[in-house]
Structures are given as C-alpha cells and as structure tokens.
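This report refers to the structure that appears directly beneath it.
Removed: one protein chain of the complex. Kept in place: all other protein chains.
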Amino acid sequence: MSAPRTGRAPWAGLILAAALVAAAVPAAAGPIRIGMVPDAGATQVSVEEKAPLRAYLEKAIGEPVELVIPTSYNATVEGLGNASLDIAYLGGLTYVKAHARYGVVPLVQREEDQQFHSLFITPADAPIRSLADLRGKRFAFGDINSTSGHMFPYLAMSKAGVDPEKDLSYRYTGSHAATVKAVEAGAVDAGATDETVFREMTRDGKADPAKLRVFYTTPAFVDYVWVARKGLDPGVRAAIAKAFTALASGHGDDDKILAILRGKRFVPAGDAEYDQVRVIAGRLGLL
Amino acid sequence: MAPPLLRVHRLEVRPPGAATSICRDVSFDLAGGERVALVGPSGAGKTTLLRALNGSVAALSGRIDLAGETVNPSATGALRGLRRRIAVIPQKHDLVEPLRVYHNVMAGALGRWSDAHALRFLFWPLAAELGEAQAALERVGLGDKLRARAGTLSGGQQQRVAIARALVQRPLLLLADEPVASLDPRLAHQALQLLCRLAEDDGIAVICSLHQPDLARQYFPRTIEMEAGRLVGDRTRDARPQTVPAAPAMRQERAARLA
Partner (left out) sequence: MNAWRSLLGTLAGFFPPDLSPHYLRALLPPVAETIGMTAGAMLLAYAVSLPVGLWIGARLPGTRVLAGLLAGIRAVPDLTLAIFCVIALGVGPGAGMLALAIYYAAALGKVFGDLCRTADPAPLEALRAAGASRMQVALVGMLPLKLRDILSYGSYEFESAIRASVIVGAVGGGGLGAELVGTLNAFDFQRTATLILVLVALVSLFDQLAVVLRREPRWLVALLPPALYCAWRFWPPSASLAHAASAFAGMLPPGLDAAAWRRLPDLVAQTLGMAVFGTALGAAAALPLALLSARNLSPVVIALPVRRLLEALRAVPEVVWGLVLVASAGIGPVAGTLALAVHSAGCLGRLFAESVENVRREPLIAVASTGASGVAVAAYATLPLALAPLAVHTLFRLEWNVRQATVVGMIGAGGIGQALYEAQQLFFYRRMMAYLLLTWVLVVAVDRSSEWTRRRFRWMALAPEEIAS
C-alpha cells in the first residue's frame, strides 16, 4: 500500500479551502430582509404570490427588499435578534416576547388587529356546538406562539371550564392554514384559527365553507403588528411605516397589496396596546 | 451379478465459467462398501469429479448411475434425493459455528426431515434425536461435546463433527475431498483411520481424494489416479487387509478407553 500520488492534489486543495473560508469576510450590506408570518405555508409559491408587495416596498423605500418566510415564530424573533431580519410581521404574543428580549420597535398594524378575534371551527356535520362540547375531542392549535391560534383560544377554553391539558387531546399544527385544513380533513375534531385567514381561505376556495362551521368567536384582543429590529436605521423604519399607512383601499394597485396583507387600512401601532396580552400570557405561563 | 453401487460412464464435466472441460472421459465402477482413494496432482480434476458425483456441477456428457438409477441433477427433487444418499466431508471445516454441535450433527438428517421437523428440532430437540446425535458423536470420540457451540471446537474436532454428520445421514456413498489436507501427519492418520473404520462398520462406500500416495496406499484397497482430467490408473491391492491398520496414537487411545 503506497500513497496514491493523485491523492495529494485534493489534500492541498482542502488546506487552501480551509484557509480561504477562514479568511472570507462576506459583504455586509444586503437587501432589507422582511420576515412574513408562516400563516399560509412558507413555500416558494407563496413567496411568489407576495411579489407585488415586495415590488411596492422596494419602490417605497428605495432599497432592495427580500421577503423571507421563516418556518416558525421563534425563528422570526431570533432573526430580529441576530439581525438576519430587519422587519417582521409578528403576532401579539411574539411581539411581547421580541420586545422584551430584543427591544423590537412596533411600527404599524391593520385596523382590525386592534379588535381581533379567534374562531373555533369544526366540521359542519359535527355535534360540537359549544366550548364545553370539546371535552374528549381532538383539537388543533396553530403555532404554539400564536396569539389567535393558541393563547386566546386556550384562555377562552379555560374560562368556559374546559382544561385543555386534561379534558381533551390537542396538538399544534404550526399554522392557521394547517389548522383549517386539519379540521376540514377530519384529522382533528375542532380547531382555533385566525379570523382573517379563515375568511380568506373560504373566500378563495382554499377551504370549503360548506364543510366548516364556526361555533365560537373569542372576545376581542390586540394581535398582529409590523416591527423593526432595534438597530435598524430610523429612516428605513419610517419609510416602511409610511409605505403601509399610505395604502388606501379603492386604488387598484393598493388593493392588490392590501389583499396580500389581508387588511383594509394600516394605522400606527404602540407598545402600550399590548399590556393586556402581557398580563394574560404571564398568567398562562407563556412568558 | 448385481449392478455396482456407482457406475460412472464417459463422464465429461465443464464447470460454469470454465473454458475447457476439467474432467474428460472418466469411467469407473464402485461396489457397495468399497473404499477408493483418488490421487493425482492438484488441478488434476479430483475436486470437480467429486462435485459432479454429488450433483453440485452438472455433467456435460456421460452418465452417472447410483444404485441402478441414472442421476439427473437438473431436476431439483432428484438432486435432493441423490444428495441424501451421498455424504460429503469437505477439505476445510465447514460447520455452522454459531449453532451447537448437535444441530450440526443432526443437519445430516435434514434430507429426510420435513421443513417443519427441521424448524422444530432447531428450537426444541427431542430426547431420541439427541440420543442419535450423541451416539454418532461417541463413534467419533466426541461424546462430551453434544451441547458445545461448534465454534468453540478445535479444527480436528470440527472435522470429526463433520464425520458424525455424515454418519447420521446414513449414506450409501461418502465423498471426502482432501479431508486431511489441513491436518498435521499424526492427526491425518487418526482422521483417515477413523473415517475408514466407520465406513467399513456401516458398509458405506468411500471415495476420498488425497495428494499423499503413501496415505492412499495405507488406508485404501483401491487407488484411482487422475491427471489432467483423465483417469490414468486404477489399481487394486492384491492382498486386501482384513482390518484397517490402527494409527499408533489411536491404538493407545482405544486401549485407554478399554481400560
């Protein structure tokens, strides 16, 4: 067994590679990276569907924009923390966490986010009529960090005297869309979901409205918000906020963007709105 | 006169993949209980001839008759029937080492057992069956190894287990391919002595390939010589000894057992 002579070249190459990789310093300035909520699946196609939003924002702030759909809220918040995301769309609960951990700045939200509701849905022919009927059933929450897909539905069930830990078996589907589809497919007996996602899916034919029935709507709470990471240039921050608040329904192009964002009008958002979420999340052991 | 036990007539064998025939125009007869040594330089075709006799390789032409029936190894059932009547003792140890000695010995009975019987014995041997294995082991001097793992035995002991397996098979003919090639001279004498005596006791015919002519002369009344795939000699000793000569060590062992 002698050394194969041909083998030396890769070895030299590998040393060179190691040295080059160690020395490689990537270029710092990139596009503004915007994290979306994975509420309808983080697929390439769904990124493509959001292309008009990207074009609109690029024009509005005069910088290249990249839309990113992380696979979970946790990844989104950590992305804001380590600056791999500049702007992101968060739920109420994740905003509270991201604010506490990384000091993210609230920018804007949809008008209805200030008076938001979760829907409890079940197959149309199922015998479930009230929260109490959920006992012994299979139930779907969305993402564990979701305000409308987990936290407030959980609270509503507790208030109705149903203990999700003891009275039923539940699981997290990871997204609102998955919850709707899981209920429709019969993989679970009922689920809790975001009202705007449910309306959009039944309107666009992504879920069959004849097969699903809403049997409970939660009281109103404050939910989604667009935020900027702490260190982001205030100029960019302001430009983004302005781009959102400038959207007006009734203008052809704006309507397309608003449809993607499932909203009618954007208003400035503030941290104080989330005090109620903070209190309840603390009580449910989510903070 | 009764037909011979084995009649080989103008046999030509070309193993799969070989360019030329390894055995050519081989003919000989063998009577029941007769012991023959097959000698010749390595590469003469001894192993191939033995494999053809046991149906492991098909003959290109010619005929083999065993106990009056023509052997046709291409029919599976016939091949199994043939193999049941012919036992093989290989050159190198060939035991299934993870199994126990009694499994290996009674493997000789697999040809007459049904699959269900075989599977049952693997996990649940009956006393009668173990008794048969024990008897065979005692005849080869391994009476104390019935339940040992085959892998724990020495090379010489493993070969004796292979002989016990052949006895359990109750064959008409025993084929041994260089059975002493890997043994030192003293053990070689012992092994051949044992083999020949047991064959004689049970009336089993033996064809044993050897490359030491002196061993062949000493233990086998008849010697067939092969060279380059052909038979070049077939000699029977005039005065056939009444009994097999005992190897010196064996004689002592037997005396010790009697005492």
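Quick notes on this one:
Think of it as A and B in the order they're written, each chain with its own count starting at 1.
What we mean here is this: a contact is a pair of C-beta atoms (placed from the backbone, for glycine too) under 8 Å apart; a residue touches a chain by one contact, two chains touch by 3 or more.
Just so it is clear, the model here is predicted, and its values are computed rather than measured.
The omitted chain makes contact with just one of the residues A:103, A:186 or A:268: A:186. Within the set A:92, A:106, A:153 or A:174, the residue that contacts the chain not displayed is A:174.
Only one of the listed residues, B:14, B:35 or B:103, touches the absent chain: B:103. One of A:34, A:53, A:68 or A:87 touches the chain omitted from the figure, and that residue is A:68.
Annotation: of B:26, B:88, B:172 or B:188, B:88 touches the absent chain (contact as defined above).
Considering B:169, B:209 or B:223, the position touching the chain not shown turns out to be B:169 (whole complex). The omitted chain makes contact with subunit B at the following residues, 54, 56, 80-88, 90, 92-99, 103, 107-113, 115, 118-119, 122, 162, 165, 169.
Considering the complete assembly, subunit A touches the hidden chain via residues 1-4, 6-11, 13-14, 17-18, 20-21, 24-26, 28, 35, 38, 40-46, 48, 68-79, 81-85, 97, 101, 138, 140, 143-145, 171-175, 177-178, 180-182, 185-188, 286.
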